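All protein chains but one are shown in place.
Per-chain numbering from 1; labels A, B and C assigned in written order.
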Amino acid sequence: MSVDMRTFLAHVELANPITTAAGCASSGQELSQFFDLHRLGALTTRSITMAPRAGRPTPRMAETPSGMLNAVGLQGPGIEAFLERELPWLAQRGIKTIVSIGGGTVAEYSELARRLADAPGVTALEVNLSCPNMEDRGRVFAREGSAAAEVIASVRSIMRYDVPVVAKLAPDVADIVAVARACVDAGADALSMINNPLGMAIDTEALRPSLAAVTGGLSGPAILPLAVRCVWQVHAALPGVPLIGVGGVMSGQDAFQLVLAGACAVGVGTALFHDPYACLRIERELEDLLRARGFQRLADAVGLAHRPPGSAPRHLLVDTEESTP
Amino acid sequence: MSVDMRTFLAHVELANPITTAAGCASSGQELSQFFDLHRLGALTTRSITMAPRAGRPTPRMAETPSGMLNAVGLQGPGIEAFLERELPWLAQRGIKTIVSIGGGTVAEYSELARRLADAPGVTALEVNLSCPNMEDRGRVFAREGSAAAEVIASVRSIMRYDVPVVAKLAPDVADIVAVARACVDAGADALSMINNPLGMAIDTEALRPSLAAVTGGLSGPAILPLAVRCVWQVHAALPGVPLIGVGGVMSGQDAFQLVLAGACAVGVGTALFHDPYACLRIERELEDLLRARGFQRLADAVGLAHRPPGSAPRHLLVDTEESTP
Amino acid sequence: MQVTGTVLTTRRVDAYHALTVVAPGIAERYRPGHFVSVAVGGPHTSMVTRRALSIHDVKADYGGTVELVFTTRGPGTAWLAERRARDTLDLVGPLGRPFPLPRDPAHCVLVGSEYGSAVLFPLADALLARGCRVDFVLGGAGAERVFGAMRARRMATTTTLTTEDGSLGLRGKVTDALPSVIADTRADVVYACAPMETLRSVTAVAMEFDIPVQAAVEESMACGIGVCMTCVLPVIGDDGATRMVRACVEGPVFRGERVRFEDVGTIPFDALGAPGGGARHVS
Partner (left out) sequence: MQVTGTVLTTRRVDAYHALTVVAPGIAERYRPGHFVSVAVGGPHTSMVTRRALSIHDVKADYGGTVELVFTTRGPGTAWLAERRARDTLDLVGPLGRPFPLPRDPAHCVLVGSEYGSAVLFPLADALLARGCRVDFVLGGAGAERVFGAMRARRMATTTTLTTEDGSLGLRGKVTDALPSVIADTRADVVYACAPMETLRSVTAVAMEFDIPVQAAVEESMACGIGVCMTCVLPVIGDDGATRMVRACVEGPVFRGERVRFEDVGTIPFDALGAPGGGARHVS
């Protein structure tokens, strides 16, 4: 028996829930040497910026317990080159593509949306809100509900109605639900969480920060419990909103935790650095776990851990009913 | 050559920088079966509450990658019993004791401070601000600078001037420096960070949250990068304020990272669950690391990683000068 | 105390793994009912908590060895199952409150389920040494999950085996067999180590016969030494008040009648400090 792994990001159907996490699969070409990208639920690009960006100085990464820090600084060739070379490559192959964008002002996000509005091959637009807001002393958009909402409202008004706008949230906030709600109220069709919490490591030989940029984003298994918690809280508060769960997913079991917490799709980031085939493996493992527990459809597991204690899972109730004569 | 490991928490001298983290050493008696508590820089008690508390239902813990979740719920016998049995036991032995307190209202924290104000044996008072504020819909004090400041101001006004008041902060905020500054402005003599960020795990067999309390505090090595970052940011903004670095310290090297980031004392929590002797081992390892790098005093290493790139560490400059004829 | 011991032997015993570890200090201080906590995963592991395992046996060889018997459940016990002779193992112990022994020779029924049986054998030795009569009731899901049947037969007056699938002994649970064993042996006391549900039933049976039961419980433990407060269960004290007590230092052995088995996993409303008791203002 095979499990129906289809999922919906707003009205967009994905063949399975596993996507690459923004910034962890570049624009897909590198991974395509390892496997057929059509097997992904969707490919999420690195965050595209207006101008080309050289990023941060090296060292850009440091390993931490069950995690790593990165300070890449959104290195990339900018929207022109993306539209000219990278997006067409994906579009021609018909690969479901979630385009991530990053900006420093509302105007910059809006301009990026404008450029992408008519580009073929944009399955969904993910708005990376973990960028410093240049109009608010560099305060990160994702840490301020109203700034995040402003970006989302503008981007939503620009993008074609049939391209879902996904707001990507960061966990470094006192109240993730408040930020989530602000984004949904501003028109976000879905939410993605979590981006990297800010961390730091110090090189005890050099007696200096390990990263040239001093602080960096923490990713990997260490942050899985934060991701599960954020997805749980937001799904509890906004049960109708599709969530992409991201953060520390290394196995099907990790993905399953996020699904049970309320995610209908799951992003895989750091795991790709360890295993280029991680998305395929995780998808298979997730399917196996669902099958072993009697699920016929992924959709039946989404948010299932929220059911009141004592109540049997619905998918099993159905089974029982069917077997009663 | 032995390194001078003494440190100051405001005006209070500790023989070494290693303390137990609140809630991870109960009230000391259990650990005293393993080693002489006088060898600690200080013992920090679990957070004492007004009334006895039975805490949360079990399961109260779940293991996560390089970490664990706990939802103990401040189980303890209450301030009466603490003053009657636990504090005197410590005081009679002359063990440096940082008493942690937890409350649900400003009035409750104040009352706890009042009870402790004249109790002998309180080396410092640590205010656990990661408790829900019953007068603000259960919002955690530590996540709201003004509420945290109100607690600190009141507690500070009640405690004897010679007992430092330490504000213990949580990392689940958009701006740790703002909360830190609010607490210092309100009279905190020192800051302790970080308390557990909120996390969650789901049992993929039971299809339910692993913890009875659903969410719990994440601790252990996974959070070390968050602790280093918080200490770094706060030390950069408030260089004169003594900081107790806490979070994921398992080794002398981890402690050294926090010291270099700006902590003058280091709290050890989860490591104690794995190794009852962790504090002694970490103190020894830290001393060895300092010695190997030519430090004569711990104090010279505090915040050293903040020095501008290119400048030699001061402790080594001194050496060089001495060796010039 | 903490000991880095060398693994002496590893073997399979039916469905279980057995490890013998050289750990003189622990062996020396050991009494039946004690447990150890074992660090798992090796250097740079992502597993930060120790695993609690009862001590099955203690021998004098090599200055003192302890034997652990376990079943693989998750990644920690899976790692333990891969240990080989000469590997080292980091143990803390002996931990917990051991089984209290009767002052005078008594008729004792020892009830064990699955790997829970392992802890009962050194207890049986101690009881026999005091002139007690020992009778075993051992059970498991199937024949290969009943631990120690042979050894029990050698040392006890009677040994009753139960399996849920009927593949060995009586079909059913240990508690199905227990009443007749208590009656037949005119037991004075029951000792038990089994899952919480089984202990609950064992206690109910013993209480029907009005004899005491010493039950070794199993609760998730992060520290094993009494400092983390994660291993609590509701137990009635001498004063009649229910407290959330730590299984690791106040147990794992409790008077069965004192444990509120039906309330394990909850905070009973009448427990000391339960929400509603005036402390509801903090979390």
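Here is the rule we use: a contact is a pair of C-beta atoms (placed from the backbone, for glycine too) under 8 Å apart; a residue touches a chain by one contact, two chains touch by 3 or more.
Predicted model only: the values in this text are computed from it and were never measured.
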Practice task
Could you run through the displayed chains and say which ones the absent chain touches?
Solution key: A, B, C
Practice task
Sort through A:R39, A:R53 or A:R93 and give me the one touching the missing partner chain.
Solution key: A:R53
Fill in the blank from the handout: Answer key for A:P17, A:G41 or A:G102 versus the chain not shown reads A:G102
Practice task
Could you tell me which of A:S110, A:N196, A:Q233 or A:T270 touches the chain that is not displayed?
Solution key: A:T270
Exercise for the section: Using the touch rule from the top, list residues of subunit A that touch the missing partner. Expected result: 23-26, 30-31, 33-34, 46, 49-61, 63, 65-68, 70, 72-78, 102-105, 108, 131-132, 134, 138, 212, 220-221, 250, 270, 272-277
Handout entry: Positions on subunit B contacted by the hidden chain, ascending
Key = 65-66, 221
Exercise for the section: List the residues of subunit C that touch the chain left out of this view. Expected result: 41-47, 75, 79
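Just so we're on the same page, only the chains that are shown with their structure count from here on.
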Completion exercise
Between the Cα centroids of subunit B and subunit C the separation in whole angstrom comes to 35
Completion exercise
Per the C-alpha centroid definition, the whole-Å distance linking subunit A and subunit C comes out as 45
Handout entry: subunit A-subunit B separation of Cα centroids, rounded to whole Å
Key = 33
Handout entry: subunit A, residues touching no fewer than two other chains
Key = 65-66, 221
Fill in the blank from the handout: Contacts with two or more other chains occur in subunit C at residues 46
